[in-house]
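Dumping the structure here so I can ask a few things about it.
Right after this comes chain A.
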Amino acid sequence: MEKAGKFNRYIFAVIVLYVSWILLTATFRKDELIVGLIVSLLVAIGTYDYLSEYGLRHLYPKRLWYLAIYIPYYLWEMILANFDMAYRVLAPSMPIKPGIVEVHTDLKTDTGKLALANSITLTPGTLTMDVKDDTLLVHWIYVKEETVEGATREIGGRFEKFLKEIFG
Partner candidate 1 sequence: MIYASWLLIIAMIVLAILSIEFKDLIAAVVAMGAVSLIISLLFLFLQAPDVAMAEASIGAALTMAIYIIVVRKTERREK
Partner candidate 2 sequence: MIRKITYGIFLGIIVLSLVLFFVAFPFGKNKMAVGKYYLKNDIKQTGAANVVTAVTLDYRGFDTLGEVTVLFAAAAGVAILFYVLEEDKKKRERQVYPNFIVRVGSRIIFPFILLFGSYIFIHGHLTPGGGFQGGSIIASGFLLLYLAYPGERVNRNKLSIVEGLAGITFAGLGLWGLFTQGNSFLFNFLPKGQLNMIFSAGILPIIYIAIGFKVASEFAGIVDDMMCEAVCSGGEK
(Lines give C-alpha, C1' and ligand atoms only; values in the text may rest on other atoms or scores of the structure.)
Protein backbone atom coordinates (compact mmCIF):
# COMPACT_ATOMS: atom_id res chain seq x y z
CA MET A 1 0.00 0.00 0.00
CA GLU A 2 1.52 3.33 -1.00
CA LYS A 3 1.37 6.45 1.12
CA ALA A 4 -1.69 8.63 0.87
CA GLY A 5 -1.53 12.26 -0.22
CA LYS A 6 -0.97 15.13 2.19
CA PHE A 7 -4.52 16.48 2.10
CA ASN A 8 -5.96 13.03 2.63
CA ARG A 9 -3.86 12.48 5.75
CA TYR A 10 -4.69 15.97 7.03
CA ILE A 11 -8.44 15.29 6.81
CA PHE A 12 -7.95 11.96 8.59
CA ALA A 13 -6.02 13.64 11.42
CA VAL A 14 -8.72 16.29 11.80
CA ILE A 15 -11.43 13.65 12.03
CA VAL A 16 -9.56 11.59 14.64
CA LEU A 17 -8.67 14.62 16.76
CA TYR A 18 -12.20 16.02 16.57
CA VAL A 19 -13.71 12.73 17.72
CA SER A 20 -11.30 12.61 20.64
CA TRP A 21 -12.11 16.24 21.53
CA ILE A 22 -15.80 15.32 21.70
CA LEU A 23 -14.95 12.36 23.91
CA LEU A 24 -12.80 14.58 26.17
CA THR A 25 -15.47 17.24 26.68
CA ALA A 26 -18.28 14.64 26.74
CA THR A 27 -20.90 17.13 25.58
CA PHE A 28 -22.58 18.36 22.41
CA ARG A 29 -22.93 22.03 23.36
CA LYS A 30 -22.49 24.37 20.42
CA ASP A 31 -19.61 26.46 21.82
CA GLU A 32 -17.53 23.38 22.71
CA LEU A 33 -18.06 21.96 19.22
CA ILE A 34 -16.90 25.18 17.53
CA VAL A 35 -13.79 25.52 19.73
CA GLY A 36 -13.01 21.84 19.21
CA LEU A 37 -13.16 22.20 15.44
CA ILE A 38 -10.76 25.16 15.54
CA VAL A 39 -8.35 23.36 17.88
CA SER A 40 -8.31 20.14 15.88
CA LEU A 41 -7.76 22.03 12.62
CA LEU A 42 -4.78 23.82 14.22
CA VAL A 43 -3.26 20.77 15.93
CA ALA A 44 -3.60 18.68 12.78
CA ILE A 45 -1.44 21.14 10.83
CA GLY A 46 1.53 20.27 12.97
CA THR A 47 0.90 16.58 13.50
CA TYR A 48 -0.82 15.00 10.48
CA ASP A 49 2.53 13.66 9.39
CA TYR A 50 2.94 11.72 12.62
CA LEU A 51 -0.50 10.27 13.03
CA SER A 52 -0.97 8.07 9.98
CA GLU A 53 0.53 7.11 6.65
CA TYR A 54 -2.52 5.86 4.81
CA GLY A 55 -5.02 8.59 5.58
CA LEU A 56 -8.70 8.10 4.99
CA ARG A 57 -8.23 4.52 3.85
CA HIS A 58 -8.32 3.57 7.52
CA LEU A 59 -11.98 4.55 7.58
CA TYR A 60 -13.41 2.16 4.99
CA PRO A 61 -16.66 0.64 6.37
CA LYS A 62 -15.36 -2.91 6.10
CA ARG A 63 -12.34 -2.07 8.24
CA LEU A 64 -14.46 -0.33 10.85
CA TRP A 65 -16.74 -3.37 10.96
CA TYR A 66 -13.84 -5.71 11.57
CA LEU A 67 -12.52 -3.30 14.20
CA ALA A 68 -15.88 -3.42 15.97
CA ILE A 69 -15.68 -7.22 16.05
CA TYR A 70 -12.04 -7.20 17.07
CA ILE A 71 -12.34 -5.02 20.19
CA PRO A 72 -14.66 -7.33 22.22
CA TYR A 73 -12.56 -10.31 21.17
CA TYR A 74 -9.45 -8.48 22.35
CA LEU A 75 -11.01 -7.58 25.71
CA TRP A 76 -12.13 -11.19 26.19
CA GLU A 77 -8.61 -12.45 25.46
CA MET A 78 -7.29 -9.92 27.95
CA ILE A 79 -9.53 -11.20 30.73
CA LEU A 80 -8.54 -14.80 29.92
CA ALA A 81 -4.91 -13.75 30.01
CA ASN A 82 -5.31 -12.36 33.48
CA PHE A 83 -6.97 -15.46 34.86
CA ASP A 84 -4.13 -17.47 33.37
CA MET A 85 -1.65 -15.11 35.02
CA ALA A 86 -3.50 -15.33 38.34
CA TYR A 87 -3.27 -19.12 38.24
CA ARG A 88 0.46 -19.00 37.60
CA VAL A 89 1.10 -16.46 40.35
CA LEU A 90 -1.09 -18.00 43.03
CA ALA A 91 -0.49 -21.72 42.50
CA PRO A 92 1.96 -22.98 45.13
CA SER A 93 4.08 -24.93 42.64
CA MET A 94 4.32 -21.90 40.33
CA PRO A 95 3.99 -23.58 36.90
CA ILE A 96 6.24 -21.38 34.80
CA LYS A 97 8.56 -22.32 31.95
CA PRO A 98 9.74 -19.00 30.57
CA GLY A 99 11.57 -18.47 27.32
CA ILE A 100 12.23 -15.94 24.58
CA VAL A 101 10.95 -16.97 21.14
CA GLU A 102 10.64 -15.39 17.70
CA VAL A 103 7.32 -14.90 15.93
CA HIS A 104 6.87 -14.28 12.24
CA THR A 105 4.25 -11.90 10.89
CA ASP A 106 2.74 -11.23 7.47
CA LEU A 107 1.55 -7.71 8.24
CA LYS A 108 3.17 -5.01 6.14
CA THR A 109 2.17 -1.66 7.64
CA ASP A 110 3.77 -0.07 10.68
CA THR A 111 0.44 0.53 12.40
CA GLY A 112 -0.59 -3.07 11.85
CA LYS A 113 2.62 -4.37 13.37
CA LEU A 114 2.18 -2.04 16.34
CA ALA A 115 -1.37 -3.29 16.87
CA LEU A 116 -0.15 -6.89 16.69
CA ALA A 117 2.60 -6.17 19.21
CA ASN A 118 0.15 -4.50 21.59
CA SER A 119 -2.30 -7.38 21.26
CA ILE A 120 0.45 -9.87 22.03
CA THR A 121 1.56 -7.85 25.04
CA LEU A 122 -1.83 -7.88 26.70
CA THR A 123 -2.83 -11.49 26.01
CA PRO A 124 -2.01 -14.81 27.71
CA GLY A 125 1.52 -15.18 28.92
CA THR A 126 3.32 -13.23 26.22
CA LEU A 127 5.06 -9.85 26.05
CA THR A 128 6.61 -8.28 22.96
CA MET A 129 10.18 -7.03 23.36
CA ASP A 130 11.16 -5.80 19.92
CA VAL A 131 10.14 -5.80 16.28
CA LYS A 132 12.60 -6.00 13.42
CA ASP A 133 11.26 -6.11 9.84
CA ASP A 134 8.77 -8.97 10.04
CA THR A 135 10.01 -10.77 13.13
CA LEU A 136 8.76 -10.16 16.64
CA LEU A 137 10.79 -11.08 19.71
CA VAL A 138 8.40 -12.35 22.35
CA HIS A 139 8.89 -13.37 25.96
CA TRP A 140 6.61 -16.30 26.77
CA ILE A 141 5.93 -17.41 30.32
CA TYR A 142 5.00 -21.00 29.47
CA VAL A 143 6.72 -22.14 26.30
CA LYS A 144 4.74 -24.72 24.32
CA GLU A 145 6.46 -24.50 20.94
CA GLU A 146 10.08 -23.51 20.49
CA THR A 147 10.20 -23.28 16.70
CA VAL A 148 9.33 -20.11 14.81
CA GLU A 149 6.41 -21.71 12.94
CA GLY A 150 4.90 -23.26 16.03
CA ALA A 151 5.17 -20.06 18.04
CA THR A 152 3.67 -18.05 15.19
CA ARG A 153 0.67 -20.37 14.99
CA GLU A 154 0.29 -20.43 18.76
CA ILE A 155 0.73 -16.71 19.54
CA GLY A 156 0.11 -14.50 16.55
CA GLY A 157 -2.27 -16.51 14.38
CA ARG A 158 -5.44 -15.62 16.22
CA PHE A 159 -5.04 -11.89 15.84
CA GLU A 160 -3.44 -11.75 12.46
CA LYS A 161 -6.50 -12.63 10.44
CA PHE A 162 -8.38 -9.73 12.00
CA LEU A 163 -5.54 -7.27 11.80
CA LYS A 164 -4.89 -8.10 8.14
CA GLU A 165 -8.42 -6.94 7.38
CA ILE A 166 -8.24 -3.85 9.59
CA PHE A 167 -4.81 -2.47 8.71
CA GLY A 168 -4.16 -4.19 5.39
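The rule we apply is simple: a residue touches a chain if its C-beta (ideal position, glycine included) is under 8 Å from a C-beta of that chain, and two chains touch if they have at least 3 such contacts; residues count from 1.
Keep in mind how these were chosen: all candidates are chains of the complex that A comes from, given by their letters.
From a predicted model like this one, the values you see are computed outputs, not experimental measurements.
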Any copy counts here: identify which of 1 or 2 touches chain A within this complex. 2
State the interface residues of chain A toward candidate 2 in the complex, per the touch definition above. 13, 16-17, 20-21, 24-25, 29, 31-32, 35, 39-40, 42-44, 46-47, 50-51, 110-111, 113-114, 117-118, 128-132
